[in-house]
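Take a look at this one; I'll ask things after.
Only one protein chain is missing; all other protein chains are in place.
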Amino acid sequence: MTTNLIHWLLYGGAMGLIVIGIVGVVTLTNIFRIILALVIAEAGANLLLVIAGYRFDAIAPILTGQALSAMPTTQIMVDPVPQAMVLTSIVIGVGVQALALALVLKVYKNYQTLDLREIHHRMLADIDHSSGVISLLSEEQPKGERPLPEPETKNVLNSGGEK
Amino acid sequence: MNNIAFNVALPLLTAFLLPIISSGSKSATRFVGPFVLLAMLWFALAYFNVLQHPVAIALGGFLPPLGISFHLDNLSLLMAALIPLMMLLLWPYNNREGFREESLLLLLAGAASGLALSGDLFNIYVFYELLSVASFGLAAANRTAAAFAATFRYVIISGLGTVLALTGIALIYTQTGTLNLAHIGLLASQLNNPVGLSAFALIVIGIGVKAEIFPVNGWVPEVYSTASPRISALLAGLISKLAVLVIIRLLVVAYQGSQALTLLLVLGMLGIIWGELSAWHSKDLKRMFSFSSIGQLGMVLVAFSIPGDAGMAAGIAMMLHHLVVKPGMFLLTENWNGPIKKLKGAATSSPLAAFLFMLFALSMIGVPPLPGFWAKLLLVTGLVEANAPLYIIALVVLLTATVIEAHYLMSTALKIFSRGKKKHFKKLLQTPFNLTIATIFGAVLLAALFTLTPLGNKLNQIATESSDRSLYIKTTLSLKLPPQVKQQVSKVQ
Amino acid sequence: MTTLDTLLLFSLLTVLVSGLGVRLKMIGWVSAIMFAAQFVALLFMGGLGYGGSAIESSVSLTILNQPLSWRFDSLSWFFALITIGSALASSIFAAGIWAKKFHKHDGKPGLLQFAIALNVFTMLLLLASGDLLSLFVGWELVSWASLLLMVMAGGSSSQWGLRYIVYATAGAMAVLAGIGLIYHLTGSFSYADLANTAATFSSTNIVILSLLFIAGFGVKMGLLPFHLWQAGAYAEAPGPGSAFLGAISSRMGLYAMLVVVIQLIGLARLIAIEIPFSFLSLRDMLMWVAAFTIIFPTFTALRQNDARHLLAWHGIGQGGYMMMGILVLNPLGSAGGLLHVFNYASNQAALFLAISAVVYRTHTADLNRLGGLVTRMPLTFVVLLVGIIGLAGIPPMNGFVSKWLIYRSLIVEGMPLLFVATVIGTLGTILSVYKLIHNTFLGQLRLEHEHIREVPWSMLAPMLVLASVVFMTGFMPGLVLDWVVSAQAALGIPQLAHTLGGVESATGNLDMIWITLVLFGGFGVGALLFYSGNKAKRVHQLDNYAGGHFLTADDRYHYSNNFYAGLMHHIGSWYRGTFKWLESSIISIVSLLSGSTQRLFHSFHPALFLLIAATLSLYFFVG
Partner (left out) sequence: MRNISALVFASGLAFLLLVITWQFILGGAPMLIGEAILQQAAEELGAANLVTSVVLGYRGIDTLGEIAILFTASTATSLVLSSIAEKTSAKSKPGLRDDGTILASSASLFFPLLMTIGLYIILHGHLTPGGGFQGGVILAAAFFLPLLAVPGRGVNHSGLALVEGFAGASFIVIGIIALFQGKAFLQPLFGHGEMGSLLSAGSLPLLYIAVGLKVGAELSGLLANLAEPSGNGDETLSATESASTEQTSMQAEKTKS
């Protein structure tokens, strides 16, 4: 029972990290912090992975001392596979984070803000501009002059009379 | 001397060496990539001749499930052949800026091949991540402010997705104690519980970011409208299919229960509705195509959610059709990127492009006898055959979506074909390079039209083969199981 | 190589030749000759018109394990005859001088010929379909081929074309769903399997199937409420194109409905199904749909000020007659419905060509800008007159015969309300065609039309031929009734006993030869009286005075504006914008939904959706 509880706490901690990370990504607006939140979530996933190979009273899967000569070892070892996987996934995480940071730098350079809302706004405006579409968002912020519809110059009576 | 591992090793090797090559000779940088892709194509095609039944290859000489194995059947080889082919078509031959884009494309090719071939869950995850990072780089390659912002959002949602997928993989590992897909398939009974199914859901949502699955595809319109058309074509055409392939493998091997299928069906349906409705509302071609791509991927998902061979055949057909049509369409957006209203006279300035647009649009709507129709027919008969209320709803959704699709595509087509002012014509002229590639896609579509019967037979063969769970398991695990595993397996059973 | 192969090959060749030579000047005549060749090839299969057995095509395909085959029976032959006939007439009309002028006004006469050829080919494919799959392939091809014809004029026609294609796609999808359901029930797409197992289908399935198919095929026929696209789409095509489309295009829906609903599923099943909480069977409901399809569009036609639109609106209403006749399902009614396909096609082609001839000379089809052309274009006037008499169903033209059959069948079957409805429709037809001929040919000649002449012979010839067909088949309806009866036999429904002059059966007698002779006798007497009296003095129409004032060219003494003002005052609100609310509400729903769906993609934090999706799907599996 205690083993189960400890296990559960461990797993629960990993899951908790994941959820915290996700909540961070969703609720934060500063893009640098969003990256940090992502890092937390990744840490949670990695933790989960490494716990999957955890055994009570087991040693690290490295042969030392007499174990070297007495193969296969009699001592209980933890699962080496998740450890290898975690190694891989940490490095992967580093790569992604570095790229995300580079993007943050460039986004900041271009938009002079770290606020995701503002960035999103400006990005949509940019896309609309480059595709020549009048932005939906521009309705909310009119830019001074707005072209009025052309006045009806035709005499309605004349044209109506013919029809 | 022929080994499919080259399809992964060679592009990666070349990509690693590309910076060094480029410091030596600029022209070599440009030609080494296509050369490697041709070699990859040759390797993949060479296997088609040899392959009579699926084969597994143990990498590093370690037998699965301990080591990682590649699973070679018609479907994975088809993808492995399509990857270099698409890359060759969409290669930046006229890029003089340096080696980075080429390098990323080669990495993408290697990762995609690995993804298509791999039979190990974590290995798939690694290649998926490699694929993601390479596609992030390519998405930002335009270097506009909007492209950076869009890519950043893409990175974040994709990163969260991979966290979920990794969680799913960890859950599967805790349930089965193995990562090899075939081995997981053997132990599938242990996954038919809330934990296993949750793992599936997490993986679907996570990988679904790339597969443009419904709620996690917020990045699609942004990235596709900021990236260059070639990259959009690649992402929408090829990469999304590979992500779908992962889901199918998992589905076939481990999750044949109705609950997993229902999840896919619902997500697919929502994707169709959302994608097509949004596409209807969009006012420029790039976003229209991105949204319609979401809708199409939804259809693919719906197809795969049909149990049995019928669903597999329909799904593969839809997938291949979309793989040809969507890149062709994206290539046409290069100079037609203004609002749709201003496309008047486009047909006069480049009639071939207008013809191609019409061809792609008709095939996408599913007008017989174009290939799109047959794919849709397979889907419709499959849905009717599945004979469950939810599938009938999916049918209604599919057919309604087709009407909406017909409306927005045809209103665009009619704009393109209507007469416009002469002074706009120059602006609407298509660049010959992109037009040539789009023409090739069109030609492929027409070629498919004239070889429907053999294609259909091949499709059925592929579908039966890849929906055969026991065949998949047998193929990988017939490579002599290590005694311990055999023991454990028998114990578990 | 069967005769059917020859026909299809000729048709395909026409498409290819006219497609390749789209820019050549002579292409009009070349394709006209090739249409004639198709016509001859069709005549070689003439045995079908007199009860010959079906001709199989030697071509058959297997795609994705589904066989596709083609064959021709008497019904197909009957429809093919009308198709190629009207195509031939339109093609000849468009080949000569008309093409030159069309070309001068930025049109592409070669493309028109190509479009007609393509339409004919696809229609033949549809008519020749030997299973549900080839039926659907043909159906879709026909839909998309007619889009080409509709939008080639550019301008506002593209809007109508778009509307059309959306309706057509919706219809096609309904058909596809129906075919899918049949596939599920029978396990194949073949006609034989469907016919064999149809009796075992449950009532629910029959209801779903018939609703799907009737809605799907009904879109092309312009059945209410799917009729809004048709008039504009047909009318805005280039003149001869309108004639072709108006004559036959929407009848393809009727053909498909005949094959699937009548021949394969069987009308008896429809009669057996009662609609809950009403006294109607499913068949009765459809008949009422047909009745409203007759009335509403016909009275809408009354309101049109464009001659082409007026005619096109009639096309919808006349389709209702055909449907009505066939649904009666006694020998009289179904013969009437089928006969009306032929009669209406000849009338409509003649009328559209006549209007095109008027447009060719005057450059307008606006009924308020025409008038008095009878002195300038007498032969065109005659064609139009013959055509409208036929359309209105007045003896001695052919339209009377088919309508008489339909009325008679309704009376015989004891459906007085439906009979009244059809008569009301005919009333509307008469009123509106009167408006047509009055506003174009009668009354005051406009000053700007003072110097126009009759159209050249290349255009007159097909018109006159069509007019004579209208008269001859009215005079001797037995000629066509032979084919109709063969078609009835092919459909497997009771056949009509007929003679050369009309019908001779227990349920009704009609001898058109006798009626025509009496009528002309009457005319002869009248003419005798008229010409034996004082010679009339011919004056110019402005050589006149009214209210003590001499008339000038500026005075409009010919009231063509706001025709039937009084009638409109009373009934106008009844049908104005009928069912437009349906279309516009669907559009607003779609645009509302799509706006909100796109909002989702514009929401600034996509990760939220990931969270929600993950939570919900986990809940789905765990909860």
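Points worth noting:
A, B and C are the chain letters, set down in written order, and residue numbers restart from 1 in every chain.
Here is the rule we go by: a contact is a pair of C-beta atoms (placed from the backbone, for glycine too) under 8 Å apart; a residue touches a chain by one contact, two chains touch by 3 or more.
Note that the structure is a prediction, hence the values are computed from the model and not measured.
The chain not shown here is in contact, across the full complex, with A, B, C.
From the options B:P54, B:G114, B:G185 or B:G206, the residue with contact to the unseen chain in the full assembly is B:G114.
Contacts to the hidden chain, counted on chain C, fall at residues 605, 608, 611-612, 614-615, 618-619, 622-623.
Not every partner is drawn; the one left out touches chain A at residues 4, 7-8, 11-12, 15-16, 18-19, 22-23, 26-27, 29-30, 32-33, 52-53, 55, 60-64, 68, 71-73, 77, 79-85, 87-88, 90-92, 94-96, 98-99, 101-103, 105-106, 108-109, 112-115. Of the residues in chain B, those that touch the hidden partner chain are 1, 3, 5-6, 8-9, 12-13, 15-20, 23, 57-62, 65-68, 98, 100-101, 103-104, 107, 110-111, 114, 122-123, 126-127, 129-130, 133-134, 136-137, 140-141, 143, 148, 171, 173-180, 183, 193-195, 198, 482, 484-485, 488-489, 492.
Note that only the chains that are shown with their structure count from here on.
Taken as a graph of touching chains, this assembly is complete, with every chain in contact with every other. Distances from each chain's CA mean to the overall CA mean are smallest for chain B. With centres defined as mean CA coordinates, chain C is found 45 Å away from chain B. Multi-chain contact residues of chain C (touching two or more other chains): 607, 610.
Counting partners per residue, chain A has 22, 25, 120, 124 as the residues that reach two or more other chains. Interface residues of chain A, counted against chain C in their complex, comprise 22-23, 25-26, 116-117, 120-121, 124, 136, 161-163.
Residue ranges of chain C in contact with chain B, taken from their complex: 61-66, 133, 136-137, 140-141, 144, 147, 151, 154, 158, 161-162, 165-166, 169-170, 173-174, 176-177, 180-181, 183-184, 590-591, 593-595, 597-598, 600-601, 603, 606-607, 609-610, 612-614, 617-618, 620-622. Residues of chain C that touch chain A in their complex: 305, 368-369, 561, 602, 604-605, 607-608, 610-611.
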